[in-house]
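These notes are about the structure you will find just below.
With one protein chain removed, the remaining protein chains of the complex are shown where they sit.
For chain A:
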């Protein structure tokens, strides 16, 4: 077990700056996701932590010890790859045993550790088989078992579920959470899938354009995104951004009034689609509904508020026709206010 300190890591590929100074502290036993769109630098950061890539500048400390310049094997970590990288010419048993064999562990210890990891991932029936005969999900279990068998201080996972089909992904996600909670290993998990990050993580670091935009618990990041990018990237549908005029430190929405952290000019309201309640028109914000989609569990409305595109969610019991105007009231405790110029949000009111 170990904590990880990432200290102002920069990485350039020629003229392209992949990481523009990233700092992050991960506590012992914590599960942190690096979440961001493809090309944002999250995988590069993971590979720098692993030692598969060198950083241009900055420091990585694992368990208080700087690991820059150390070989991957001397960093006390294990890794699970996106395409599993389970060795096809070795049985499942030898795959799981690989790290221990490299450490020259004796056969008794290898056997004990392999059986323990295989038990945790439910792959005991396949130990004598070759990976070729296994499904994607089973191969991924082998890859995780191989990583856990060496009892690493740090576990790195690079989009481990993205090659699985949707149903299996959901199943493996739940199982990963159980297994990793049991193992208690410090984990860094790279993903572009916000539901995965939300479901698995103790904390999420949202990476965008070579920088970390926000670090927080899933609920914090969801409810109070630090920037417009975070709000737009997390949540389905994404957060709505509605520019509104400010007069005397107040924003008026129909009969509702909100004190905002600006005196005049304009401010951007960050509105989660499911935080609104239906009301008669004129009570709060009115929405011109272009399309109403009954999703079974809820009703999804797409249209515009104050002439700006918006998506909101109402209970499935509501009925709305295409083209109808509906009134919505806002919950003052669940609003985010952002600066229209910088796109950065104001701190949440206490």
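The rule is short, and it goes like this: a residue touches a chain if its C-beta (ideal position, glycine included) is under 8 Å from a C-beta of that chain, and two chains touch if they have at least 3 such contacts; residues count from 1.
Here is the rule we use: contacts and distances are computed from a predicted model.
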Choices "Glucans biosynthesis glucosyltransferase H", "Sugar ABC transporter permease", "Cytochrome d ubiquinol oxidase subunit I" or "Gamma-glutamyl-gamma-aminobutyrate hydrolase family protein" - which one is the UniProt name of the chain not shown: "Sugar ABC transporter permease"
Given A:65, A:109 or A:133, the one touching the chain that is not displayed: A:133
Which of A:103, A:217 or A:319 contacts the chain that the document leaves out: A:103
Among A:50, A:198 or A:226, the residue in touch with the chain that has been omitted: A:50
Residue numbers in chain A that touch the chain omitted from display: 50-52, 71-73, 77-79, 81-83, 85, 87-89, 98-99, 102-103, 130, 132-133, 146, 150
